[in-house]
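Missing here: one protein chain of the complex. Every other protein chain is in place.
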Amino acid sequence: MAFVVGGAILAPYLPLDDPQNSITQIARRGPFAKAGTAPGHLLGGDPNGRDMLSRLLWGGRTTLVIATVAVLIGFVLGGVLGLLAGYFRGRTDTIMSGLFDVFLSIPAVILALALVTILRAPAATAGRATAGLDPEVALIIALGIVSIPVLGRITRASAMSWSERDFVLAARAQGAKNLRIVWREVLPNVLPAMLSIALLGIAVAIVAEGTLSILGASVPADTPTWGNMIAGGRQVISLAPHVVFEPALMIFLTVLSLNLLGDAVLAHFDVREASL
Amino acid sequence: MSAIQPGPEAPAGATPLLEVRDLATWFESDRGLVHAVDGVSFTLERGRTVGIVGESGSGKTVLTRSIMGLLPKSGVRRQGSIRFEGVEIGSAPPRQMRKYWGAHMGMVFQDPMTSLNPVMKVGHQITESIHAHLDVSRTFARELALSLLESVRVPDPQRRMDEYPHQLSGGLRQRVCIAVALACGPQLLLADEPTTALDVTVQAQVLDLLEAQQRERFMALALVTHDLGVVAGRADEVIVMYAGQVVEKAATATLFSDMKMPYTEALLHSIPTIDQPSHTRLSAIPGRPPDLVHLPTGCRFAARCAYVQDRCLEEQPPLRPGATPGHEFRCWFPVGTPEGQAARARNEGVEQR
Partner (left out) sequence: MAGTGTAHLRAESDVLLRVEDLVVEFHVDGGRVKAVSGISLDLVEGETLGLVGESGCGKSTTARAVMQLPRPTSGRVRFDGVELTELKGDALRRIRPRMQMIFQDPISSLNPRRKVGTIVAEGLDIWGTGDAGSRRARVDEMLGAVGLDPDSTRNRRPHEFSGGQCQRISIARAVITEPKLIICDEPVSALDVSVQAQILNLLEDMKQRYDLTMLFIAHDLAVVKNVSDRVAVMYLGKLCEVGPPDQLYERPAHPYTAALLAAIPVPDPASRLDDAHVLGGDIPSNLDPPSGCRFRTRCPKAQARCADEEPSIREVGPGQYVACHFPLAPGEAIEFAATA
């Protein structure tokens, strides 16, 4: 995990070839190609002759940014809505839960697809045509919106159970305002569960990006993301399987480490209760 | 109000129903080895009631579970022997214990809500136990369940048979649990704090019930509780536990009239009673029970004892017999003895100075 993140952060500083530059000699050569590996290119090249290693690292950067920011949106917005719904209950809860349910009942991929399409469409205002949003941004927003109800529900459930505890009643009994109670009493207890889910969410978002790439809704192939690398390499899978396998492996490793990290976070915050 | 009738004595020389010798149960944990039960011995005959008294951490619950064989599979170390009707069951695997559960040994737990299956009808929970041990028809099992509910005084048993646990009150649920435990006629019933979660009026009902059942079926009853009042009226013998050990064992009358262990005395005096006037200052036991992982050398109660002397901190007292046969206690300076009184006076003198 550290490797992946490190690589993503460091990509611009490493002496790598420009991932968009074509080097025809190494086109379609795998890492262990019989005719000798393309010199200086450890992981081989992609169908357009661009260096795989460099594309993987740059791609990781892009993929991670998309996934993390999207989940961050979900975390903050979904978290806030969930907290309020869980603490206040009553009508607030009915409205929020209703919203969550509506969004959750639309299959995520379709929703994301629709959102991306809408956001990227150029808008015509008063005769002046404005370009649609940058595909990367559109993707982030779309995935963010999709993740709001998920995080919202989890937060709500957790907030509800913590709000019933006596110490929340004690805080109200001391005259604390509701906002203070939510911020200081409920939130710190809800956070571990939210964080754990958020980490898992990043993993899901990475995979989602892959799916959307195959559907053509992600970033265009020049700028690599793991998803669009897989999408692009589909045609040559029999000739040069490494083009698909390498990004797929990266995704697998990243998702696995995120899952493990999520579990570790939850375990770490699991407070042992004293015995009487 | 008459004094309790002592349970019938077993014929001399007969094998006791339950014989526990030097039983120890230790749990492996992150912090070390938890000495939950650390050398407990006692016997129990049919028709007799033993009260096991202690607070949290005393080991009383682990003791009953060790006897039943209901311990976790791993991380547990056991020593000592448990003989049931002469047969050693201390190290028996669950497969073997299953033959005993229900048919020979029954257990009633503290919280009736969690010991009953919430999605199973009450009647079914009783017949389930019956079918597991007795080879009888469905109709017979149902009849038996019905009569069991009647014997535990559940009103309107026909209707209750087909209800779910959440439709019953706490007291009724506990009666059902007792019916389940008694379904196959065990010779030994272990009741682990059966009334702690219940109201005081219901408590009296349930305890009466246990006693009546015991008499009818000539069972042995082990009543585990933290309440000395509960055992006073209903047990033939009382075992007081502290930090995994037996610290005093005596016939009930002897225990209350001639207690020797300072812990027993302190416990008794720290409980408010209704004959005390309002605002009586309670003589609370200072401090807390010891850490079961890092036990002190010497007497485990020493740090909190009003009679403590140097010897208590260095040397752990063994269980010694007292004046009355059957009375054992674990103390160097027992209550009511000249050494004990001198020790206490010395401590109080030091405090006042």
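Chains here go by letter, A and B, matching the order in which they are written, and residues are numbered from 1 within each.
Everything below uses one rule, namely that a residue touches a chain if its C-beta (ideal position, glycine included) is under 8 Å from a C-beta of that chain, and two chains touch if they have at least 3 such contacts.
Note that the coordinates shown come from a computational prediction; the quantities given were computed from them, not determined experimentally.
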Chain B residues touching the omitted chain (full complex): 1-4, 55-56, 153, 155, 169-172, 199-205, 207-208, 226-230, 232-233, 252-253, 256, 266-268, 270-274, 276-286, 288
Where the missing chain touches chain A, by residue: 165-167, 169-177, 180, 184-185, 188-189, 271-276
